[in-house]
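What you see is the complex with one protein chain gone and the rest in place.
Order of writing sets the labels: A, B and C. Residues in every chain begin at 1.
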Amino acid sequence: MTSTSPTLTRRAALGGFGAALAMPALRPAFGQGTPIKVGVLHSLSGTMAISETALRDTVLMMVDWVNAKGGVMGRKVEAVVVDPASNWPLFAEKARELLQVHKVDVTFGCWTSVSRKSVLPVFEELNGMLFYPVQYEGEEESKNIFYTGAAPNQQAIPAVEYLMSKDGGEAKRIALLGTDYVYPRTTNRILRGFLKSKGIGDADIMEEYTPFGHSDWQGIVARVKRFASEGKKTAIVSTINGDANVPFYRELGNQGIKAEDIPCVAFSVGEEELAGIDTKPLVGHLAAWNYFMSVQGAPNTEFKQLWQSYIKNPKRVTNDPMEATYTGFRMWTQAVERAKSTKVDDVRAAMIGQKLMAPCGYEEEMLPNHHLSKPVLIGEVQEDGQFNIVWKTPNAVKAENWSPFIPENANRRR
Amino acid sequence: MKNLLLALGVLLWLALPARAQDAFTAALPGLAGGFGDIATSVEQLGALGDPRALPILRALQAGQLQKHADGRLLLPGNTDAATGQPADASGAETVRLNNRVRQALRGALGRLQLVSPDAAERGAAAEAIFRSRSAEDVPTLQAAIARETDAGVKAKLVLALAAAQLVAPDEEAKRDAIARLGAAGTVEARALLIEARAANPTLVTAIDISIASIERSLSIRRAAETLFQGLSLGSVLLLAALGLAVTFGVMGVINMAHGEFVMLGAYATFMVQEACRGIPWLAPWSLPLSVPAAFLIAAAAGAALERGLIRHLYGRPLETLLMTFGVGMILQQAVRTIFGAQNREVASPAWMQGTLMLPGGIAVTQNRLWIIVFGIAVLLLVIAAIRFTRFGLEMRAVVQNRRIAATMGIRTGRVDALTFAFGSGIAGMAGVALSQIDNVSPNLGTGYIIDSFMVVVFGGVGSLAGTLVGALTLGVVNKVLEPYAGAVLAKVFVLVAIMLFIQRRPRGLFALKGRAAES
Amino acid sequence: MTEPVLYLDGVSVVFDGFKALNSLSLIVDAGELRAIIGPNGAGKTTMMDVITGKTRPTAGVVRFREHDLTKLDEATIANLGIGRKFQKPTMFDALTVFENLELALKAPRGPFSCLRWVLTGEARRRIEAVMEEVGLASRAQDRAAILSHGQRQWLEIGMLLMQDPELLLVDEPVAGMTDQETEHTAALLVRIAGERSVVVVEHDLEFVRALGSKVTVLCEGSMLSEGSIDHVQNDPRVIEVYLGR
Partner (left out) sequence: MSASLAAPAPGGFGRMTLRLVLIGAVLLLAMLPALNRLPADSALHVSDFIVSITGKWITYAILALAIDLAWGYAGILSLGHGAFFALGGYAIGMHLMRLIGPRGVYGHPVLPDFMVFLGYRELPWYWLGFDHFPFAILMAVAVPGLLAGIVGYLAFRSRITGVYLSIITQALTYALMLAFFRNDMGFGGNNGFTDFKELLGMPLNTPTARSALFYASLLLLLAALWLCSSITRSKLGRVLVAIRDAESRVRFLGYDVTQHKLFVFVLSAMIAGLAGALYVPQVGIINPGEFSPGNSIEAVIWVAVGGRGTLVGALLGAFSVNALKTWLTTVAPDLWLFALGGLFVAVTLFLPRGLIGLFSKAPK
């Protein structure tokens, strides 16, 4: 299903690189009327390909979409696809290549925090523009990056509030399970702070970290069961990353952990991930996102149709990072139109305050902190692998990329 | 019998005060409201014990209850829930559930199903009440116990009663409830007791005694369960390593694409499952069917690899290693191109889901249990193939002395191809097992390759017994260390331990001479 | 009576059940030339393995002058002054004849001294002398891989000479050699035996006779007979197991 980027792009890339390597004189002259170049920096091989290929396809879909509408400012948009192969230094190298060799005007890319951290210095040095579409740990703000995924306060905290509410089952003990990297660590740190403020002490919090792609959950799930059997209603908050989820949920199901007894809310499990799992044993477990495929309303129907017709597969699902990519791309086109220019500085200025009726059914706005205001939706897994939205915020929540629950943020440099 | 119970049910209902019927109709509209209203009216319906509520609640649980904007409720078959009259379903939407409602439903259905003619249902009901116990359940349960005939169900009812009594005012009842829960010795019972501890300062000593006795039985159980987890991890390693034990152990071929053969097996499982989807009577058997399929596909790939490439590199194990690494890259990308980078769903058949309670209340997950069985079966199959078949004989002959075997008319090239295909096929079968516990994704294999090599080297190259012992030891040690060191460090410790062990005994646990031993 | 150079007493080697050496005893004196004969599987090569530290004896004493060889590894033993030529000539095919000899040349063996090593005129002369001796002067710059079997024999003998050991263990030196080469080898060994001790294992009785040395006959891992070539050739037991029909 890995759809290929337009051959035109291929040739452009080829020429560009060859030129840069051997005969710089041949570098295509750049000026008005020439296509606007969009860099796509998502892993197509290696461990992250599982999640990132879909985003590559989403960007290519948007390129077709905008060209069908006559391009941006009447100029054709052209995608330059590279494969950083889930290799972080390669991300930095490819970022530099996109900016210096292919002279892209904007880049959509990255999934993991480490890949973003790896390219950030490059984008700042060369004053590029990156749209980062995945929910992340916050604690960052770069003038060269627009974060279209959720900040912790747009996902984690509302989810836990829900668990502690009457509808959520009034959880009094929380097991924080995560993959051992910065996003879970931060999120859980923030949650600890939040839970304390809600009067849940360390004795009632269990924290466990596992390596990437951890496949043997027997021990940990058993420990959670034990932890849950100490007289207080318990819930699991999972920041388990991609690959490790399938074995984890299988183990939950097999050890007979029912959502009514120990609900598990996940921040990294969306429709794409569920597509790889037999969801029958998981019905009732939760996920918190800013978008679900099951959202009602015109914007989402449009988005879903666009996707399924582009990918030529009526069964392919959409998910939150794809929606974030879509939203980011559309806001970018709006900003370019408004700025009447593709220059990074102009577009950046024009980006702030951009509004869009997003597929999630809310109007999202790009805030001065380069993050979006987003609604928080909580969905329950259904048998069909979709989410049944059981709770949502009345309106879009402003992103707090610097969480008040992390004391160090008080004395951070501005 | 059945009728008698039904009659009993009806009697119970008639015995209820008249306003209950109004209460019933009064409770219904809530079901059309928000999650909160639904939950409360479900609780009311459950408390009323009105049999009419049963079909409604069942429909609700099955997600078949529909509601109109005006609050009228529809049962499946488009009959009005309140009146039982047929009604039109146009514009009606399903009543959605959330966990709170599910919880309420479980309790309510439990109470209503206590009178069910089906023992299994009554058992489920007892468990449900045990979970969502309340003081009001005490009389209902006592009645149920009195008329219960099935011993198993009775036992469950007694526990449920104890649970209910624990939250009821009667001190005396509480005391023997505590004792009974203590005797039950389950995690759930422990949970109740700890909960009750705070509420009943007068009974603390009694509760503590019960808790302690539960702890004792639990600790033994935990040890047993850890052992099981270790064995299950071990059996996974065994499956992953067996193929290597043949290709590397016997032939001395370092196949870095081994993991990819495992992955092929997993995808074969996926394909068989998809093929069976159409045929309902076949679907449940797709997993057993995919075992031979996976074997054949991986074996074919193996044969092709051996004939096409590896045989040109015999006597050059290091080149083979590098070359097969390249092959691995190609296979991975090929699968990614054909099936897409996303995980593929391989469902577990019903008989592999859930937990099995062994005597002594040791909980064992079905799929893991089956994988252990499968691992042993495959091991036996390999041994049999090598010991008792013509092919096995020729294989051993070629391993021991290629030239003489050749002079005796054994077509060594063919034997090499078959041996390698055999090893790869086993890897494929491992893939079937892994599809049940891990991602079916192009990267599936990479996670296992190093572990399998370590198992083979640790166990002793060329020795199947070594592979078995090696795999199980690693599995158990890993699981025993895990709670103390954490998953990662446990693994690191094991790796380091093996490295040290190998330099003590370079030939591994069960030293054996194979072509690899000389290289 | 001088202290013997090589002293084996009651040496046994057991490979899973099979006795390769069966309480073998052997004494070689300083400057002595000793021929060892025996049917295949008599334990000739195993004996050499034991002496050079390749195989550890299951029981018995193996001494080289005052050193207990059963405790030492190959390199140390070699450096004590025991040189060995293998039945199947083995050298370093990727290196030239000259380089092979240079490696064998007696000199400090540590990595650092090898790194600092410079080929002095004196060393070069020694190597050239030996190349003359073994008739490979013309092949100095050829890689060992391309030498004929006989030339490989010679090269390995040459390497043995370069080590200038106190005790030479020579395993079937003349296999694949022409008659005059064989004579040349015999003469060479006799000459060497002057200042060193030499133990030769050989099938070729003519060659052994040419050595004109004391002969030891091995059989089934222990000594069967010892004495002059004529003596052993007339020993009925020897005739029985070895020369016999």
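What to note about this one:
Assume contacts are C-beta pairs under 8 Å (C-beta built on N, C-alpha and C of every residue); 3 or more make two chains touch, one makes a residue touch a chain.
Worth saying up front: this structure is predicted, and the values here are computed from it rather than measured.
Taking the complete complex into account, the chain left out of view touches A, B, C. Listed residues B:Pro292, B:Pro317, B:Gly361 or B:Gly392: the one in touch with the omitted chain is B:Pro317.
From the set B:Met454, B:Leu468, B:Leu481 or B:Leu509, the residue in touch with the chain omitted from the display is B:Met454, counting the whole complex. Within the set B:Phe325, B:Phe339 or B:Phe391, the residue that contacts the chain not displayed is B:Phe325.
Residue C:Arg109 is the one among C:Lys71, C:Arg109 or C:Arg237 that touches the chain not shown. Against the chain not displayed here, chain B makes contact via residues 252, 254, 256, 309, 312-313, 315-323, 325-330, 332-334, 337, 446, 450, 453-454, 457, 486, 488-489, 491-492, 495-496, 498-500, 502-504, 506, 516, 519. Residue-level contact of chain C with the missing chain is found at 52, 54, 73-75, 78-79, 83-84, 86, 90-95, 99, 102-104, 109-112, 114-117, 143, 145-146, 159, 163.
Although one chain is not shown, part of chain A still touches it, namely residues 2, 4-5, 10, 13-14, 17, 20-21, 24-25, 44-45, 80-85, 87-90, 92-94, 96-97, 100-101, 112-114, 117-118, 120-122, 124-125, 139-140, 180-182, 185-186, 189, 209, 211-212, 406, 408-409, 411-413.
Here is the rule we go by: only the chains that are shown with their structure count from here on.
If each chain is drawn as a node and touching chains are joined, the picture fits none of the line, ring, star or complete shapes. With respect to chain A, maximal separation of chain centres occurs for C (centres as means of Cα atoms). One finds 67 Å separating the Cα centroids of chain B and chain C. The distance from the centre of chain A to the centre of chain B, with each centre set as the mean of the Cα atoms, comes to 30 Å.
Those residues of chain A lying in contact with chain B across their complex are 1-2, 44-47, 49-50, 52-54, 166-169, 180, 209-211, 213-216, 218-220, 222-223, 225-226, 228-232, 243, 246-247, 250-251, 253-256, 259-261, 263, 272-273, 275-278, 280-281, 284, 380, 388, 390. Of all residues in chain B, only 35-36, 96-100, 102-103, 106, 131, 187-188, 190-195, 197-198, 222, 225-226, 229, 232-233, 236, 332-333, 336-337, 339-348, 353-355, 363, 365-368, 436-443, 447, 479, 482-483, 486-488, 491 touch chain A in the complex they form.
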